[in-house]
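Input: one structure, supplied below.
Complex shown without one protein chain; remaining protein chains in place.
For subunit A:
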């Protein structure tokens, strides 16, 4: 009897935990992958810094506290000095504080744009891939039109349509540009799934259409989309920087953003390259972190790689 009970309990556990073990075993392998650890480390540091940046920043990023040095030296840029390890910017504001607080904007824009783009792409891709027929044609032609325009140019155009550029307009502009990428990717893998043996087998068992789409086709199609979303995070950060660089970002420069900071220092790049190098290097490292993490995540989530 006792044995029977334990068996039954085991099955109950199973019923609840079924499906979790894929994630669990993926995590087990990720922990051993140095590449993932580097990517995740960069991402974690970046996320923590950007969340805590208002408290970590030694000074108010909008306060022109070194303006006297700028005026005195006739538009000279304040050099690194005690209390200001990276010096000041063109307006005499503490550069380190601006870098720190700038990471927050980058994170908000990157994550926000990716999530919205992903959601839109998932909806369109599922519609096209699962329903097919004329829905597929309409969605895919729309996607083709969007993809035929250069991504940055499209993002600029969308951002420029807003009467007042803001953080929100940047997010919307970038996410719209990402939608077709996700949609086409998901549709492709959904189509492959639709013709697969296990979907035919599920159909032969009378499984309902909704369950076939959401339980059998979608989870098997998500692998590439997950990778894409981390790669898109990296692109979104770069594109946000580009928009801000060109003045289509948040005009309020009391709220710094790395791309905007890059744009501000164009004129003095020859003489003070560090003002451009710091934000540029940060953008690159953060983008790299997300990319490394995404790539290893995909490998780990592929059930065929499980040991």
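Definition applied: a residue touches a chain if its C-beta (ideal position, glycine included) is under 8 Å from a C-beta of that chain, and two chains touch if they have at least 3 such contacts; residues count from 1.
Everything that follows uses one rule, which is that contacts and distances are computed from a predicted model.
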- Given the options "RNA polymerase sigma factor", "Cytochrome C oxidase subunit IV", "ABC transporter ATP-binding protein" or "ATP synthase gamma chain", which would UniProt use as the protein name of the unshown chain? "ABC transporter ATP-binding protein"
- Query: Touching the left-out chain: which of A:52, A:161, A:201 or A:285?
  - Reply: A:201
- Message: With the missing chain put back, one of A:85, A:150 or A:219 would touch it. Which one?
- Response: A:219
- Residue ranges of subunit A at the interface with the undisplayed chain: 7-8, 10-12, 14-15, 17-19, 21-22, 196-198, 200-209, 211, 215-216, 219-220, 303-304, 306
